[in-house]
Structures are given as structure tokens and as C-alpha cells.
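Working notes, structure below.
All protein chains but one are shown at their positions in the complex.
Labels A and B are assigned to the chains in the order they are written; within every chain, residues are numbered from 1.
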Amino acid sequence: MKRTFLLEIVMIAVAVAFLFPVYALVSLSLKDPAQISQSPLALPDPPTFANFAEAWTAAALGPSLVNSTVITVVSLVALIALGSFASYFLARVRTRLGYGLYVLFLLGIVLPFQLGMIPLYQLVNDLGLIGTHAGMILFYTGIQLPFTVFLYTGFIRALPREYAAAAQIDGASHLVAFTRVVFPLLRPITGTVLILNAVFIWNDFFTPLVYLGGSGYETVPVSVFAFVGQYVSQHGLVFAGLVLGAVPIVLVFLALQRYVIKGFASGLKG
Amino acid sequence: MTPVTAHRARPARASRRRFSVTSPPWLFAAPALVVYAVVVLYPAVSGVVYAFTDWSGIGEDMSFVGLAQFRTLLGDEQALGSIVNTLLLTVAIVVVQNAVGLLLALGVHVRLRSRALLRVVFFAPVVVSPVMVAFLWKYLYNPDPSSGLNGLLGVRVDWLGDPSVALWSIAGMVIWQNAGYSMVIFLAGLEGVPPELHEAAKIDGAGTWQRFRFVTWPLLAPALTINLMLSTIGGLKLFDQVFAATNGGPGYATETLSTVLYKQAFVFGKFGYSTAIALVLALFVAAVSLVQVYYLRSREVTA
């Protein structure tokens, strides 16, 4: 008991140190330009919520949040569905070809995005998907699949084959064995896949700028960064927009943590 | 004591019998493969063609120049110098980020009262966009002795302005942002260690360190593999934070391969050359990752 208490103290101290930059972020978002210039890191005195109000209206954050949410949620569903099935195959198949396919997927993590950037843009344009949610969803699903497959495959390999085998002996097909038995056991890594992909898609700035810029379907980062100029920047407003934009992701993470912990315990018993 | 094998954790019914079960059908991988081929493989393969041309990035003018761009690269001091920076940055990030991530994961895996909150705190930096993290840290890296980190720590460091310090300042910023990332993956690994194993080891009389060394550590292997690979690749390809924090400066002190290839493509209008650098970077990262995955996989506990 005493050691747990000591550990708790230590961890809280580390957390405070970790939080300092976050404090700076929030504190900057609560200041007007003169306050930022005079004392960027002091406590906001008095705090102003004008940045938040302005970020909401001037940056049209409401519609942007909807766009970001649609794109992120649909991409995540596609990634988890396509990724987990493919990984189950890749982790279990014993042929050389199967291993080659796995390496082929890994190649996707390695490639610099600049390599295929222009042909991909051209392709999405030919498909008529520039300036649409569908175009972005297709992009994220493809671009994050290697990462998703990498995470899933690693964990499925560590999972005893016997779980699925037992189900199949009881007469279940591969499909049933995977969806009913294996997939629930993957909850901890599914949670990780979900949150890490969500963070990437939610924060990605460059691709939505290229694909959605000027379409009226801009995502949160695109709307917020419109206020960062070379000569004139509205940093308070930008920071406020980012704080608002980060809230949904933090909430998702919080919810997911509980789900993942509970999920695993019940998965083992089931 | 001998390492506890994963064997004990298996459900009794399954482990008693041995069946050879068929592999899942190809169809499981087909949809993913199609999307992946369309969005990643096909564009990358057609993009590679530019490495053998002198295309500026815009307009219709383009001629094939064979391997000329690769020859240019061999004599490009700036690009070659950036490789050293890239490697230093990668090593620092891989080592420190994963060490911190592992310690955080072990810390918040214990049933602390505040663990849900602590996890959110350590993960919080991950959700901020990398470009924004760089903006933010420029306030913290103010060289003025009375403000930012200098004021807080009572030191006088020219964090981003001193050419011999700037690279490490960027590493620090990246580690702060990504330690929570490693933590989450280690946590997923820790959640996968069945509590029964710890119980069994305790009964066998193992102490905390022994339980970590012989139970937790071997079973963390998949998470470790993933973390090491992702941070290595991330380090080698690191762009956003460097670009937003220093843009390669002061002078060329923090130029990485990614910033060089970006500048060639979009600032200097040498798209062909930039593609050649990208190709070399890709091959390099692929080689490092293959070695890593081969080595790390061989020490994973196979279930």
C-alpha cells in the first residue's frame, strides 16, 4: 500500500511537469495579443474568452468539427474492418507469399508521402473526389492501413492460435471464429489502433488543405491555421481553436481507456 | 528461475488437444489490399518515375535524365550533411522516447487511484498537432533567461539559436509529444499480460524485478517491436516539427533528409531531384526497418 502511494506521488509529479506546455497552450488561448506579448507564459490576468468565441465564429469551427468528425469516424470504421481482417490473415497464413504480403504492407509505413503525392492527387481528381468527404476517407483508409496492419498483426501473432481453433472445432467458420472469438480478444490493440489513427486523421493538416481547400468542407486544422500569417498571426485565436479541436479527441481517449481495461477482463472470461 | 511460458495462460480445453487448423482465406486480406494498392502502391510506383526526370514540379516540360539526379545527390554536401542530423535525431528519439514511454506505461498500469487521469495527461501531448507543438515550444524555448524553460529551470540556454543545441531541443520537443504514444502501445501490451502469470510467478517466489524481467518483459516483445520500429521510422522521416521549429536552421544545423527533400520539391522547384532523395530515403528506412523487424521478431515469444 505504502509503495503504491509513493508511486502515485511520483507519477503525479511527472504529470505536472508534463502538463507545463499544455498549461502554456491553454493560458495563451485565454489572452489577448497585448497580454501574449507582455507575458506569454504568466497566468492570464484577466482571462479572456474572446478567442474562443471568435474561433467558433470566424474560423467556422462548428461546420469544421462536423467535417472532421465525419471523415475521422468513417475512416476509422473502414480501417478497423479492413485492417483487422487482413491482419488476421497475415498473422496466421504460413506461406511465403503471405509473409511477402505482410512486408508489402510494411513498405507503406516506410515510403515518404512526397513520393506518391502528385499521382495520388491526380487519381483522386480523376475519380471526381477532390473536395469531398469520400476522397478524404479513401485517402486516410489507404494511407493508414499499413500502420493499422502492423499493429494488429503484431498482436494477433502473440495471441494463442488455440482460441480460434477451439471455436472452429466446435464447427464455426473462419468468419465466425474471427468475429466472435478473436476480434473481442483484440480489444486492447483495437483501442490503440483507434486512438492513434484518430489522432493522426484529426490533426492532419496538409492533405485536407490540398484536397479540401476552398471547397467549403474544410476540417478543423485547415480552418484554424488560416489565422497563421507570415506578418500577422492571431496566435491566441489559433491556440483557442486548437484547444477546442482537441477536446473531442481527449474525451474519446478517456472513454476508450475505460472500455479497453474493462473489455480485456471480460474478453478473457468469455 | 525459468521464464514462465505463455502456455499456462491458455484455456485448458484448447491446450489439451492439438489440431491443425486451416489458415484464414485470402478473401480476408483482399479488400485491404485493393485499397492499399490504389492509394499507396500505385501512386508511389508512378511517382518514382519523376526521380529519373528533370521535372520542376509544374508545367509540361520534362525530360528523362537517367541517373543524373542520383549523381547530383552524391555530390550534394547539404543533403549528405542532413543524413548525419537525421541519424542523431533518430537515435535520441528512439532511445529516450521509448524508455520514457515504458516507464510511464508501467507507472500507470498499476492500480493507482489517479491512473485514468494520469493516462490522459501523458497522452494529451499526442493529440496536439505537431506543427502546433512546435509553435508552442518556441515560447518555451525563449532564450531570455527570465522566461520560458530558462526561467523555470534557472538556466541560460539558447535552445533553438545555438547550432550545437538546436537539434537536441527539437528531440526534446518530439519526445515530450510522443512519449505518450509509446506509452499507449506498451499499455496495450501490458493489458495483454494475463494476471494469472503474475500470480503464478508470485507463488513461485519471484520479486518485482524478477516478475518484470521474466514475465512482463518477454510478453511486451510485440509492443516493443512496434514501438521501436515506429519511432525509428518516425525519426528518420521527421518533418513537421523540424520544419515548424527551425526550418533547418540556424544555418543548416537542423536540416534533415525530409526538410531537404521538401525544399527541393516545393521551394526550389526541383521535383525530379526531390523524388530521387525521397527514393533514397525510402530505401534507407526500409533497410533499417527490415533488419529491425527481423531481429526483434526472432526474440518474440511465439505463442
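The rule we apply is simple: a contact is a pair of C-beta atoms (placed from the backbone, for glycine too) under 8 Å apart; a residue touches a chain by one contact, two chains touch by 3 or more.
The definition used in the following text is that contacts and distances are computed from a predicted model.
Undergrad: Which of "Sugar ABC transporter substrate-binding protein", "Cytochrome d ubiquinol oxidase subunit II", "Oxidoreductase" or "Heme lyase CcmF/NrfE family subunit" is the UniProt protein name of the chain not shown?
TA: Going by its UniProt entry, the chain not pictured is "Sugar ABC transporter substrate-binding protein".
Undergrad: Among A:Pro46, A:Gly171 or A:Gly216, which residue is in touch with the absent chain?
TA: A:Gly216
Undergrad: Kindly state which of the options A:Gly62, A:Gly100 or A:Gly128 is in contact with the chain not pictured.
TA: A:Gly128
Undergrad: If the hidden chain were put back, which of B:Tyr36, B:Phe186 or B:Phe243 would touch it?
TA: From the options B:Tyr36, B:Phe186 or B:Phe243, the contact with the absent chain belongs to B:Phe243.
Undergrad: Go through chain A and note every residue touching the omitted chain.
TA: Chain A touches the chain not shown through residues 33-34, 36-38, 40, 117-119, 121-123, 125-130, 132, 134, 138, 205-206, 209-210, 212-216, 218, 222, 225-233, 235.
Undergrad: For chain B, which positions touch the chain that isn't shown here?
TA: Those residues of chain B that touch the unshown chain are 34, 38, 42-43, 46, 52, 55-67, 138-139, 141-144, 158-163, 243, 246-252, 262-263, 265-269, 271.
One rule holds for everything that comes next: only the chains that are shown with their structure count from here on.
Undergrad: With centres defined as the mean C-alpha position, give me the chain A-chain B separation in Å.
TA: 15
Undergrad: Along chain B, where are the residues that touch chain A in the complex?
TA: Going through chain B, the ones touching chain A are 6, 9-11, 13-15, 17, 19, 21-26, 28-29, 31-33, 35-36, 38-48, 50, 104, 107-108, 110-114, 116, 118-133, 135-137, 139-140, 142, 147-148, 151-152, 176, 181, 184-185, 187-188, 191-192, 194, 219, 221-223, 225-226, 229-230, 233, 237, 258, 261-262, 265, 271, 274-275, 278-279, 281-282, 285-286, 289-290, 293, 300-303.
Undergrad: Inside the complex, what are the residues of chain A that reach chain B?
TA: Its residues touching chain B are 4, 7-8, 10-12, 14-15, 18-22, 24-25, 28, 40-41, 78, 82-83, 85-86, 88-90, 92-95, 98, 101, 103-112, 114-120, 123, 138-139, 141-143, 145-147, 149-151, 154-155, 157-166, 168-169, 174, 178, 188-189, 191-192, 195-196, 199, 202-203, 205, 221, 225, 228, 235, 238-239, 242, 246, 249-250, 253-254, 257-258, 260-261, 264, 268.
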